[in-house]
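Yeah, one chain of the complex is gone here, protein chain that is, but the others are all in their spots.
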Amino acid sequence: MLTKFYLKTKKFPNKCKIFISEAPKNRYLLGKNHFMTNLENQIFSSYQRNPELYDEIYDQKGDIKEVYQKLFELYGEHSIEDYVNLNAKAKSSFFNQGITFQVYGDNDSKEKIFPFDLFPRIIAPEEWDIIERGAIQRSKALNLFLWDVYHEKKIIRQGVVPMDLIGSSVNYLDKMNGVDPTGGIYNHISGTDVIKHNDGKYYVLEDNIRCPSGVSYVICNRTALKRALFGVFNHYQTHTVTNYAENLLELLESVKPKGVDVPTCVVITPGMYNSAFYEHSYLAKTMGVELVEGRDLFVENDFVYMKTIRGPEKVDVIYRRIDDLFIDPLEFRPDSTLGVPGLFAAYKKGNVTLANAPGTGVADDKAVYTYMPEIIKYYLDEEPILNNVYTYHCSRPDELKYVLEHIPELVIKPVDEAGGYGISIGNRLTKQEVERVKIEVEANPRKYVAQPIMSLSVHPTYIDESESFEQRHVDLRTFTVMGKDKEFVLKGGLTRVALQKGNLIVNSSQGGGSKDTWVLKK
Amino acid sequence: MGRYIERSEHIARYLSVNYFSSLDAPNEISQSRQFVLQSMLFMVGSPVDDKTHKLQEETILYKIGLDPAYDFSIINNVKHARENANSARDLISTELYEAINKFYHFTLNYPKEVFVKNGLYDFTTNVTEMTAVLRGKIRGTLLHDAVYAIIMLGMNIERATQIIRIINAKYHDALKAQGSYGDKFSKSFEWTTLLKCAESYDMMRRLYKKTPTSISTLEFLILNPNCPRSIMNCLNQVYNHIKILHPSNRYDNQSTAFLIGKVRAEYEYKLVEEIEGNIQIFIEDILHNLTQISLKIEKEFFSF
């Protein structure tokens, strides 16, 4: 079947985060911590804590948070050698689970694992409650927003958001105008990226509602940690993360096309060379459904079929991990070999469900993010549960005035540039540069937005090179699944760690790792 | 996947058995290091034409065992098996997948200096043991449906192919080694080695209770359906598995199932005496038939 093996370097499924704060200048010892005295020569003894940063394991008084205390004690009992051993064990578990990526050298390629940290992040039930309700609220609001922009467009008519959000968005698909997705759901699967700022509050950085990935790492992180440190779990009541696939399947089945009794679901992947292929196959396997590529499907009379050695089998629900423009070469990019010719026509006719719906991407544009508080209010008549990073629109005169006066405290971003181009970080600019930015923003106010500089919280993280724990910045990606009249948030999530000291970029291509994330039961 | 697993096992065992049995072989030729190395190369499909060329033991062991640049090396077979498992990851069980991965990382990380100096036994034993684990995982953790049938199909075709290749190699060795101590071809020491390479020596002793000869060995390894390594047994299994993939009873003389049935029927009632006279032709015949079967399977089941 497949002969050539070649894996591209896997990228972590996320765009860069550019939220930079000063690299900590002063380092302080643990200080007044009462564990300190017992921990001479143990792994935490050299943990240096910068009080300017929000450390996830300490409370405001500087004591270890209650939820972390037991863990801190248990880990504190280990010597550094123990820890090195455990670390090696966890690593081999990743190799055996096959969660690896390829790194190409001069002569040969090497297989590597994503850096994984044995010290889990713990989220207390009451904190999790906020995240979970907030994630659901956002997903629901975005879903209503999508319905609206592909139907009456009331929110634009009433002037709540500008027309540019659809008119100038490359992700807005005309062809979806007037299409009613089954169950009224567009964003079946959403990934919400959340950080904790140094004010101790959670902020959403981004809503990923195209094909958010990373959920398989959540589950594999848990497996690896269990294998290495099963004893620790005895002391905590942690929610499971392995129920993701069953919930996903149940919700996918809930949006089956009309007239189908027992739907056949499949996962469609761009193929084994895709960086997230592991996840695609993982999800298909754990849901117990077929993993297919475009060439395994075909369309006849506007129904979709899967080729099997026993002949064609009708497909009803497709969890697609292919971008909009590649799903059907007859309707979108004609050079796409990943899609299925005729798929979109079958979808429009209601004979097959696609999750997420085509055109969903319009709602995770950067510009839409800045209007999220308004969007939530407009559709749900609720206050946002999770904070948005406040966005100043330079097109509004009073906000422009504030921006011009506070450039050193802000991040200035062009509205339409993707991938981090043209971003100015206020506290990194020289005086002259600040003036230059001022002139540029004043000349083209419509082109710019500004946000306060966020400081991601830090978490003790084991660092191989120094064989000790150090503070590293973390964020959290949560996963929400919505079906007909039901939604599910995975209790846990992907905590990503910026492994370089002082770095705030949690992207794995930039040296990011991850942690198991425990949500405690009430 | 099944094919590559099976192939790595046979190559590993061939290396190990030949190397170690040659150390105290009864005649000089069989004991000669050059002879053994040549035999190894012959078996993996790179026979040495120039007999005067002196082979370096370490080079040859490295080449067949761990050389990523040599297509038929064990490491490449394991790589292919893993790659295959990667592409079919959704179809196979987590347990099987993890076992394959473990196998892969074991071969990949095996230090090459150790292997060529004193790790041959350790490495090959591990390879054969890990393949046994894999076989257990295949049987015990996969649904016995089409996917299982495809894996088993590949495994049995490959086993038949490897057994016949080993027979071929040892047949050549037996021809070369005869005469030195007055042994006849038919009573050559190489037949014992052959049986050991196929892990069938003990079974053979139980059945025949005599020193293996050319006739009894060939009969046992080719025609006896009760020997789990025999060609006949493989063909029977291949036939059973193709029936799962292609259950139709409709007469279709173009189908793979028909071809397998035809080949199977031919060997089922073959007498070893019919083979003995022209072993070489017979071996080539079997290899040809097996290739035809593989091609046909590929065409019928993998080209859509």
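Observations, loosely collected:
Labels for the chains are A and B, by order of writing; each one numbers its residues from 1.
Throughout what follows, a contact is a pair of C-beta atoms (placed from the backbone, for glycine too) under 8 Å apart; a residue touches a chain by one contact, two chains touch by 3 or more.
Following the convention adopted for this analysis, contacts and distances are computed from a predicted model.
Note on the omitted subunit: UniProt lists it as "Transglutaminase family protein", one of the names in "Glutathione import ATP-binding protein GsiA", "ABC transporter permease", "Ser or Arg-related nuclear matrix protein" or "Transglutaminase family protein". Considering the entire complex, the omitted chain makes contact with A. Which of A:L330, A:L380, A:I423 or A:L520 touches the hidden chain is settled by the complete complex: it is A:L330. Within the full complex, the residue among A:K175, A:H239 or A:K314 touching the omitted chain is A:K175. Checked against the full complex, the one of A:R157, A:R428, A:R446 or A:K501 touching the unshown chain is A:R157.
Listed residues A:E246, A:E300 or A:D464: the one in touch with the omitted chain is A:E300.
Among A:P270, A:G342 or A:G492, the one in contact with the hidden chain is A:G342.
With the whole complex as reference, residues 153, 156-157, 159, 163, 166-167, 174-175, 177, 298-302, 329-331, 334, 337, 341-342, 344-345, 348-349 of chain A touch the missing chain.
Assume only the chains that are shown with their structure count from here on.
Separating the CA-averaged centres of chain A and chain B is a span of 48 Å. In the complex of the two chains, the chain B residues touching chain A come out as 68, 79-80, 82-84, 86-91, 94, 97-98, 101-102, 105, 108, 146, 245, 301-302, 304. Interface residues of chain A, counted against chain B in their complex, comprise 1-5, 92, 95-98, 108, 111, 267, 272, 277-278, 280-282, 284-285, 290-291, 307, 309-310.
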